[in-house]
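Of the protein chains in this complex, all but one are displayed in their positions.
Naming follows writing order (A and B), and every chain is counted from residue 1.
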Amino acid sequence: VSCLQDFFLIYCHIWDDKNTNVRVSLPAVCFVWQIAMIVLFGVFIRYNPESDAHWVEHMRTENISSDIENDFYYRYPSFQDVHVMIFVGFGFLMTFLKRYSFGGVGFNFLIASFGLQWALLMQGWFHFLDHSTGKIYIGVENLINADFCCAGSLIAYGALLGKVSPVQLMVVTLFGVTLFAVEEYIILHLLHCRDAGGSMVIHAFGGYYGLAISWVLYRPNLHLSKRLNGSVYHSDVFAMIGTLFLWMFWPSFNSAITDHGDGQHRAAINTYLALASTVLTTVAISSMSQKKGKLDMVHIQNATLAGGVAMGTAAEFMISPYGSLIVGFCTGIISTFGYLFVTPFLENKLKLQDTCGVHNLHAVPGMLGGFIGAIVAAAASEEVYSREGLIDVFDFEGKHANRTVGTQGGYQAAGTCVAIAFGLVGGAIVGFILKFPIWGDPADDNCYDDEVYWEVPEDEETIPPVLEYNNHMIHKHQDIAESNFSVEQS
Amino acid sequence: VSCLQDFFLIYCHIWDDKNTNVRVSLPAVCFVWQIAMIVLFGVFIRYNPESDAHWVEHMRTENISSDIENDFYYRYPSFQDVHVMIFVGFGFLMTFLKRYSFGGVGFNFLIASFGLQWALLMQGWFHFLDHSTGKIYIGVENLINADFCCAGSLIAYGALLGKVSPVQLMVVTLFGVTLFAVEEYIILHLLHCRDAGGSMVIHAFGGYYGLAISWVLYRPNLHLSKRLNGSVYHSDVFAMIGTLFLWMFWPSFNSAITDHGDGQHRAAINTYLALASTVLTTVAISSMSQKKGKLDMVHIQNATLAGGVAMGTAAEFMISPYGSLIVGFCTGIISTFGYLFVTPFLENKLKLQDTCGVHNLHAVPGMLGGFIGAIVAAAASEEVYSREGLIDVFDFEGKHANRTVGTQGGYQAAGTCVAIAFGLVGGAIVGFILKFPIWGDPADDNCYDDEVYWEVPEDEETIPPVLEYNNHMIHKHQDIAESNFSVEQS
Partner (left out) sequence: VSCLQDFFLIYCHIWDDKNTNVRVSLPAVCFVWQIAMIVLFGVFIRYNPESDAHWVEHMRTENISSDIENDFYYRYPSFQDVHVMIFVGFGFLMTFLKRYSFGGVGFNFLIASFGLQWALLMQGWFHFLDHSTGKIYIGVENLINADFCCAGSLIAYGALLGKVSPVQLMVVTLFGVTLFAVEEYIILHLLHCRDAGGSMVIHAFGGYYGLAISWVLYRPNLHLSKRLNGSVYHSDVFAMIGTLFLWMFWPSFNSAITDHGDGQHRAAINTYLALASTVLTTVAISSMSQKKGKLDMVHIQNATLAGGVAMGTAAEFMISPYGSLIVGFCTGIISTFGYLFVTPFLENKLKLQDTCGVHNLHAVPGMLGGFIGAIVAAAASEEVYSREGLIDVFDFEGKHANRTVGTQGGYQAAGTCVAIAFGLVGGAIVGFILKFPIWGDPADDNCYDDEVYWEVPEDEETIPPVLEYNNHMIHKHQDIAESNFSVEQS
């Protein structure tokens, strides 16, 4: 058997030697798409009244009393927190593999930088296009939304980590952002759902999108790379940087685009509480599952965040502080169980390889978050919210002025289903596109390895202290001298 | 002698083989306490008017002109900075040990997540309970205070790092938060002290609390773990992440709950200056103390922060910019001397093992900060503060309207003593509770080791590059073939 395996390994090397050369495709994609962004921005994107130099005039006409009323001061601190989550949070969370830290943080950096530009356009066309001028006017809220929109594709990257080329990731992002903008338009505008922190539109969509792609790209011989599919001590500590910045700033994520005043305030409190609760149940289940109660870093790095995902829709509602704790309590348990049982099940039975376990961190908690939002919305009352509060929170204005909270709950649940459907169908299609043998993805025995796409420095063992180094030089010299001598002697 | 030591080592292994299995106790504590939190939150905790959906009505009745006047916009950026200090700052500062980085950052994460929930309740009962409704109404200021309250227990963890089980840490936090709320009530409300950045209530209390626990838990054979009580190159770099985020955000820590306007502004400036000054004197003493003037990472990681601790009380006062520099100057020297001389003295003479040197970073600078605050308060004058300024800063209103600055100074000094007393007595009691042999703490030769409570990944040396790996497989194959051959031959 071992002989057969060896043969197979050599065979693979000869026939499956995939071409991972991206020297043409990667620069081409980057240049062409970036030039397209410049052209489209030139045609469509302008500053909005709050970021335009006409602001002083705008203040006068709109009777705004002070610069501090500029939306910048309401949202910029939250924007920066979200920005940190996208680049350091998601990026460092994916450094946990022993030899894929460059790819984890580096490709995340690349695709988020592209995705946010494309998102400004896609979301702009759907939500912010001024039909009289044909322009999209952007401000800080658009930047937050663009970061959110990227998050969907970064989540999908989590399922694909180590198994795809940067060119494939760019394709995943291009379609991911496009699909996101469409499902977001359907959910937020046509169905008139509320989803400030994106349980549905970001996490459920992004999670199922990544899972569907990964399912189509199933690699039966991925076990050939299993020596690299794991962490080392310091890579686990790096990943904790990502975990903690995601965890700490999640209150900003869920409150970044909620209503000014109580909306942002309440969303931050609810998320803060849900996340705290999640940590305790994650630790409990992780400890129960292992011999001698030892904790597993995979759970601590990931499942502790599930409470933030699950509060993405309900955070701005009057779910009440203990309600937030309950949400965190349950999702911590569910997510950790997912890592223990569902991920292995998916891999062995459903042929679905999910490197970071986005199923347990994003897909399921996101779906739950959508349904929690539906239930909390359906249970809303004028007593709890006040009449004006109810209208503000659920935006029961214009053509939605007569919608009841029950109806709203139904639409919220429907929105969750739309998000999942978009993720699954869109992901399957994108997966098939990525199967074309032109994208430079690695061979099955070459996954999870930075060597494929990065110039990796020499290893640490090669750092000799200066004295040893010099001694070594001297010895070498002596050796040569001696060998000369011995040659002469002999 | 060496023979005897070896014998002792083996003996220890046989007889002192402590049971570190926390598979029942840790999940039990997490589950039961988290459920208790949910129940208590359900009974007591509600949103305050600024985070409740009735905010629009509240604005009208209170004649608030704009959403931007919501306390959220005054304090949320500072809150997020404090949040980073608690989880990344304290967490990564404790990753410096070569094989306890998981425990440092992970247990910090666990106990802070529990502590902040318990703190919302304890501080709520003491300070924010509405006696007419029996409810505690929370907003962003409560979240900041809860994070502060956790800090006391996280400081204590610094003295215990590597020597206790996670269950013990949960107990430390439960009592730590409780004691904190009581001493805070005495100091801030009964004595009517000012302590915005918590020199007294957080640092002096937390430091002496940890030291007292560690003193009771003295391990005479801790030298058996000394191979792990130290750093490696990269763990020292990780610890600098903690140091820098604490250092950078300390101005936010000391200004987070001070008065709107000049109070927050001044506290940030004073802390910024004190910390800058501390860095220079820390470097000076560290360099003076070593052969060839080499710097010691322990000093740079820790003593550079002492200026922020010592400004915790006086930061909001008119200490003046040069006064802040002087405070930083002195505490940098004192703290570094502490690491050089006092920590070894404590360990050898007082039988007090203080892993992170919280004595030098928190206990002493916190105590000094309390007394500095007393002196600066006693020296306050209407000329410097203006009449209204003096009333605002020291809150000389209601029954304290006639208090003089001299009296205030006396009360501030008394408050410092109360904090220390609570730390020492409370810590001693908690220490005795933790001596029961039921908590799963590690044996003396097993301290500072993540292996005890964590699934630790295999070592880095086991990453073979793919070619070597395959060659190895091929060679193995050949070896087998050859050995077969040689068997046949022989």
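Some points to look at:
Basically, a residue touches a chain if its C-beta (ideal position, glycine included) is under 8 Å from a C-beta of that chain, and two chains touch if they have at least 3 such contacts.
Model, not experiment: these values are computed from the prediction.
Touch with the chain that is not drawn comes from one residue among B:Gly42, B:Gly230 or B:Gly410, which is B:Gly230. Contact with the chain not shown here comes from a single listed residue; of B:Leu93, B:Ile285, B:Val309 or B:Ile334, that residue is B:Ile285. Residue in contact with the omitted chain (choice from B:Ile35, B:Val182, B:Val216 or B:Ile326): B:Ile326. Residues 2-3, 5-6, 9-10, 13, 65, 68-69, 73-74, 77-78, 81, 98-99, 227-228, 230-234, 236-237, 240-241, 244-245, 247-249, 251-252, 260-262, 264-266, 268-269, 272-273, 275-277, 279-281, 283-285, 287-288, 290-297, 300, 304, 318, 320-322, 325-326, 329, 384-386, 388-390, 392-393, 445-446, 449, 451 of chain B touch the missing chain (whole complex, contact as defined above). Take chain A: the residues that touch the chain left off the picture are 20-27, 30-31, 33-35, 37-39, 41-42, 45-47, 50-57, 59, 65-68, 70-73, 76-77, 80, 83-84, 87-88, 91-92, 95, 99, 101-102, 105-106, 109-110, 113-114, 116-117, 138-140, 143, 166, 234, 238, 241, 440, 452-460, 462-466, 469-470, 473-474, 476-477, 480.
Here is the rule we use: only the chains that are shown with their structure count from here on.
Here the spacing of chain A and chain B, counted between their Cα centres, is 30 Å.
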